[in-house]
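Then we have chain A:
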Amino acid sequence: MRLSYPTNVKIIRVPCTGKVDVLYLLKTFQSGADGVFVAACMEGDCHYLTGNLRARKRVEYAKKILDAVGIGGERLEMYNMSAADGPRFVKVANEMTERIKTLGPNPVKRFRVTNVQEKPCEEMCP
Partner candidate 1 sequence: MIIGSGKPIKDILAMIEGCTKILIIGCRGCVTVCSAGGEKEVGILASALTMARQQEGKPIEIKEMTLERQCDPEYLEQIRGVVDEYGAVVSIACGAGVQFVAEKYRKIPVFPGINTNFIGVTEEQGVWTERCQACGDCKLHLTGGICPIARCSKSLLNGPCGGSANGKCEVNPEVLCGWQLIYDRLKELGRLDLLEVIIPINDWSTSRDGGPRKIVREDLKL
Partner candidate 2 sequence: MTSDSRLEKILERGEFTVTSECGPPRGADPEVIRKKGELIKAAVDAINITDNQTSVVRMSSFSSCVILKQLGIDPVLQMVTRDRNRIALQSDLLGASALGINNVLCLSGDHQKFGDHPTAKNVYDIDSIQLIQTVKRMRDEGKFLGGDELKGVPRFFIGASANPFADPFEFRVVRLAKKVAAGAQFIQTQCIFNLDRFRRWMEQVRDRGLHEKVHILGGVTP
């Protein structure tokens, strides 16, 4: 459709949102993502019947954990849309980007600790 959406949105494709696990969602934030949205098929249209319903429940659960650890459940959201609905995807991407901009960067990056040790070049590559 050649619609443009914000460049900060990175897409990770899965065969069905039913594959999205709570652990993946958490690890994404752990590695520094500022926000995550799960784009699922419309309820009732899931090719695997209930994958998107399970995804919704897992997203709710992950949001609670994110609240409990201080990241904030608002950084994670689930949206239903048809795979053919390009404009909706763009709208959601924009909405989410605005929301994350307001929330600011992921707090885990606040005290970024670098594990790189200061060593002279010769020692690192003899």
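Behind the choice of candidates: all candidates are chains of the complex that A comes from, given by their letters.
We take it that a residue touches a chain if its C-beta (ideal position, glycine included) is under 8 Å from a C-beta of that chain, and two chains touch if they have at least 3 such contacts; residues count from 1.
Please read all numbers here as calculations on a predicted model, not as lab measurements.
**Q** Which candidate among 1 or 2 is in contact with chain A in the complex shown?
**A** It is candidate 1 that touches chain A.
**Q** Along chain A, where are the residues that touch candidate 1 in the complex?
**A** 21-23, 26-27, 29-30, 65, 68-71, 107-108, 110-111, 113
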